[in-house]
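Of the protein chains in this complex, one is absent; all others appear in place.
Right after this comes subunit A.
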Amino acid sequence: MELAVFYFFAFLALGSAVFILLTKNLMYAAFALFLSLVGVAGLFVLSGADFLAITQLMVYVGGILVLIIFGIMLTRTPDKTDDSQSANRILLNSRRRFWGLTLSISLFLVLIATITQATFRLSGMPIKSRSTIKTLGVELMTSHLLPFEIAGILLLVALIGAAYLALNRSPS
């Protein structure tokens, strides 16, 4: 049963990722990304990381994907003539396909070789706790307090930077 669910989510994640790669329609790609992220969230649940799965859904599906779709909708199409036949087409062609393909396939093979030969420290251990939220909260407030605080500075820097870059100071 568990194995079947695992394969289902894995297929969901990988299949929609391949679809993103092949489709020419930007909107379809955005929706396929949604399915892919849901698949990954399902895999997180299966490995006992419930909090991570919820965060994944909230941040990526709730935030980033909506942003992407708004981005597509608000971007002007450069060429108005073929609007009706091909909405949201990706107009650019990929170049240097041979080297790109060689590089990605070799990276893929290296990573596959690494992961199949790897001995994970935590593999094979049964998942004991029902939920990880309590542990996460306690750890964030005790042993990982400094990263937690410093992440606040990172967010502040990003906020100031975004506000600064978005500020329109044209004389008119």
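The definition used in the following text is that contacts are C-beta pairs under 8 Å (C-beta built on N, C-alpha and C of every residue); 3 or more make two chains touch, one makes a residue touch a chain; residues count from 1.
What we mean here is this: contacts and distances are computed from a predicted model.
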Among "ABC-2 type transport system permease protein", "OsmC family protein", "ABC transporter ATP-binding protein" or "NADH-quinone oxidoreductase subunit N", UniProt-listed name of the chain not shown: "NADH-quinone oxidoreductase subunit N"
Sole residue of A:18, A:67 or A:145 that reaches the chain not shown, by the stated touch rule: A:145
Per the whole complex, from A:66, A:103 or A:160 the residue touching the absent chain is A:160
For a quick check of understanding: of A:64, A:90 or A:111, which residue touches the chain that isn't displayed? A:111
Need a quick check: the contact residues on subunit A for the chain that isn't drawn. 110-111, 113-115, 117-122, 142-147, 150-151, 153-154, 156-158, 160-161, 163-165, 167, 169
